[in-house]
Structures are given as C-alpha cells and as structure tokens.
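Take a look at the following structure, please.
Some chains omitted; the rest stay in position.
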C-alpha cells in the first residue's frame, strides 16, 4: 500500500518557461525508458516475486522512488509550459522566437492537456506496457533493470546537453545521480546472483538438453572478419563452461523446407491439378 | 546487403501437427523478446554505429543469424498448423481432443494467415518496434542485448517444458544453445567496454555535474528493512567511485509544488474571482 506526501523528492522548477523543451523532456517521463517504465517495471517485478524478501523490498522500494521521479518530471513540464503561446504560425513568423516556439511545441500540450504533462514520449506516442517486463527470473529482470537505467541515464544526459536553464539542469543533475545509484544497485544485485547461479539465464536448464555443439560458436555471417578480433571469438567462454570458436560464413545445418499443401477449406492458392478445384476452373 | 540460401540454419520439423502449441511458439517469433526483436535490434545498432569496425561486424553478423531463426520458427509454426481443424466448437466438444485444440488455437492462424506463421506474439499482439532500441552508446545497447538473450532463452526454455514433441524439442535445443552463445558473447563485449570506460552509462558525462551527494544512497521507501542486507546498501559502490549508504524512508529534498494559474485561452478550470471569468458566471 502507498502513501503520498506533498513535497517533491527534489525541486523541479525551471528558470523560465520553454514549451519546446517541455516536449523533449517528455521522453524521460513517458518514453520507452522513461520513469513510468521503471516505476511500473520494478513494482510488477516486486509484486510477482516468489522468493527472498530482500529482493522484493529492493524492487518495491526502488519502484516507489521512481513514482516520485514521474511526479517531478510532470511538475517540471507543467512549469515549462507556463503561458505557452498558441497563436497563428504565420503571424508568429514575424517574431522568430515565437515562431520557433510554435513550430517546435507539441500541439497536444495545449489542445489535449491544457499546459500539463502527458503520459507520452517526446514525439507524442502514448506510454505502453509493451515497453516493460517482469519475468519471474531475477537475473533476467535485473539485467533489464540495469539496461533501463543505462538507457535512461543516457537520455537524461543528452537532455542536460540540450538546455541552458539552471533550474532544469539542477533537477536533471539529481535524476542523473540517482541513475548512477540505480545502475550501481542493479549491478550489485546481478553480481550476487551470477555468483550463486551462473551468467547464463536461466541457470536451471540442464546443459545436457541444449545442443552443446553450437553453444560457444561465433558465426560471422557478415562480410569481413573484423569481429574475429573480439573476446567473443576465441578463448574460454564467459560462463567458464566452454571455448569460443570462430566460423566465417558457416554452412546451414538444416534442409530446404518443403511445406505440405494446405487443406482446401482454407482456400489458399491451389496447386495445379488439385482435385478440389471447382468445375469453372478446370 | 543480404543473400538468402534455401536451407534452414537448423531443422524445424515437428513430429506431429499441434495447432495449440503453434500459438504458444509465436511468442519467441514475434513477441517482445522474440527473434524479430533481436534481428532488427542488432541490425539497427550495427547500421547506426559510428566507431570500431569489429563491433559493427559483431552486430550485423548476429542480426543476420537471428533472421535465420525467424525463418526456422516461421517454418516450424506452419508445420505445426498442418491441417489444423476449423469446425464447430460445439460439435468438436464431443471429441475432447479436437475440442481442446479448437479452444486453444489462435483463430487468426486460420482466418488471417491460412495456416501460416504471423509476425505476432502468443496472444496475437502484432510485433512493434516499440520493443527495441539502438541508442548509439554500445554499453547501453549491449546491456539491452544481453537482456534480450536472457529473456529470450528463458522463454525458449519454458516452451521446451511445454511440449513432448521430439522435433520441436530438437529445434529448441539448438535455439537455446545459440542463446547461450549470445549471452556469452554480449557478456564478453560488455566486459571489454566496462574495463575501458566504467560501469556507469554514459561514462563520458563529467561526474562533477551530477548531484554527487545522492549518487550512492540507497533509499528504502518500502515498509521493512530486509533490503538493508543487500550488497547495494553498504560497502564500496560497484563503480569504485563511492560508498553505498542506506536510508530508511528518507525525507523529501524538495518543496510542495504550486503551479501558476493557466492563461484564460486554454479554458482550464478557473479560480474563484478570476478576472477573466465571463459575465454569465459572475
């Protein structure tokens, strides 16, 4: 169960309105790796987890913090939209500043949300749960979480480079620092699990059941051989159970597939001389 | 540029048709972490990459292999659908086997694809590029790739448990082994990059610009303190630049936000005594 307090986790106040930047900032609120994604991803992973208490707590605690980041970004975006201009593009073109603002704004920030934040990304795609996952396997999920924090911090850093507003930069410096922590945190949890299990997910599938002959082969199916120099193409495998081998343009193992004809009741293209062919076609 | 050969990378032939399993198998063809996802994700990462040749090759070579996996799964699904029944559910209920098949099939496998595979997941959601990413930052992207192979292998293993068909199990044992390799491969590439950079993505953002005071704090915003026992709550941080600290239910740093009133031209709810209030409302 949740409780909300009125204060923001950290301040979210720009030095001046900037409706164009508001549009861009939506990316880390409602985009693929935005704060809605991590908040709901961590919570679902926590709610579904069927094991040690400390991991469940880790997930729910962090998910709860991410909801505070959604709140900060929503507040910042609403303030960046203060008194956003809405006039004629043509008239505005006489004042290049207003013209540039009008051209670069998200029109839904006026028409749909009345100068408020939206659960959408920087081009206006509504947030979708297709972005997130909770698989029940912690190592798989913690890797996704480390990824989300890596992509998320990268996007926050790019947005930091795209503004000169000290208030915005202050808030981003907080979010970027928290992403530093969260990358460290999932990294720590991953190390713990990898030590106990193995690096290959899931660790519980008996290796004898996979086609072990191809489990450490690197298949270079692209033109050159530059990738032969990589760590992945020779030496012991990272899981300690095999040896990497390099193959350039390996041959297929399989046969040429030949599908059976479709039954007549699906009305696919008929083969010549098909006994089901209707009279008018013979 | 690409060339196609007629042979499959590995055989894809079930021992008998099974239209219900065909529906389930769609998950690793056209689902969030299916083969279409990894094929296009690696290729876009490769095409966009602006650096060392060996990484570009690694990405394009692996993406090209994943297209062969899409092909194998599509072929397997078409064969599992051979002569799938299409009749009345009610009539079928007299034969429990046919009844169970009809109830568990994806109806689009008959109506839309005429007994062929679809670019969709196991419940019929069409594949969407919202699943994938190519950020231009290799460490961020390789972590996503390791995640995709982890979730993908997990799903393939679950599907392996859900069938007794030797032909299907044979193909899955190949795909599972290739996922073992691909997890090893991205793991190796990640290690290489983490050694050169640091574990925090992006490594190029000056740490002095982030709010360093909060960069290693673990905020336990959930009820108990079970997560205090984790590696993430004490000791040196994983990036070697800080020390983890644990805080239970930390206070907000920020203020209570107060937004400015909206301008009248957006027609949001008006405040009492708003001078813009129209005559009929005063």
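Going by the order they are written in, the chains are A and B; count residues from 1 in each one.
The criterion applied here is as follows: a residue touches a chain if its C-beta (ideal position, glycine included) is under 8 Å from a C-beta of that chain, and two chains touch if they have at least 3 such contacts.
Remember, it's a predicted structure, so these values are computed and weren't measured experimentally.
Assembly remark, whole complex in this entry with 2 chains visible in place, copy number of the identical chain is 6.
Keep in mind that, in the parts below, only the chains that are shown with their structure count from here on.
Relative orientation of chain A and chain B, expressed as the C-alpha superposition rotation angle, is 180° to the nearest 5.
Averaging C-alpha coordinates per chain places the centre of chain A 8 Å away from that of chain B.
Across the interface of their complex, chain B is touched by residues 5-12, 32-33, 53-58, 60-62, 64-65, 68, 72, 75, 78-79, 82-83, 86, 110, 114-115, 125, 128, 130-131, 133, 135, 137, 139-140, 143-144, 146-147, 150-151, 153-154, 157, 160, 170, 173-174, 176-178, 180-181, 183-185, 187-189, 191-192, 199-202, 205, 207, 209-232, 237-239, 242, 244, 252-257, 259-260, 262-263, 265-268 of chain A.
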